[in-house]
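Removed from the display is one protein chain of the complex; every other protein chain stays in position.
Our next item is chain A:
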Amino acid sequence: MGNTSSMLTQYDIEEVQQHCKDAFTQQEIVSLYQRFCQLDRNNCGFIPSDEFLSIPEFAVNPLSQSLLRMLDGLNFKEFVAFLSAFSPRATLHHKIEFIFKVYDTDCNGKVSFHDVLRALRDLTGPFMSEKQREKL
């Protein structure tokens, strides 16, 4: 793992930085690349959903299914862009856009009643009946 930063040239790092709108420093991008390589076991250039599920901390997260939908088949640039919403340098608008995307499960640009219901179902699991959720 110690040699991977040599596979990432300065041009690559700057390109990725530009793609995520400067949300990460160059050092952070190098570390993220090491993590990406660690997760991408088969060196196919993207991380399959299975790999994310094998991280126990991620798999027990209630929102893992919705996030997996957004995380499928991401190459490294898209991976960094995905995580850029969590950087302190990301704008508030960017963060809100991200949360909106998590809610908008059918990707139609609108958060409908069903979207909200689905998110609520993910979050509360078996502890609330459907009727209670709809009432809320």
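Methods note: a contact is a pair of C-beta atoms (placed from the backbone, for glycine too) under 8 Å apart; a residue touches a chain by one contact, two chains touch by 3 or more; residues count from 1.
Assume contacts and distances are computed from a predicted model.
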| item | value |
| --- | --- |
| The complex's invisible chain, by UniProt name, from "Ribosomal protein L19", "IBH1-like N-terminal domain-containing protein", "Fe-S metabolism associated domain-containing protein" or "Phospholipid/glycerol acyltransferase domain-containing protein" | "Phospholipid/glycerol acyltransferase domain-containing protein" |
| Interface with the undisplayed chain - residues on chain A | 1-2, 25, 27-28, 31-32, 34-35, 38, 52-64, 67, 71, 83, 86-88, 95, 98-99, 102, 116, 119-120, 122-129, 132, 136 |
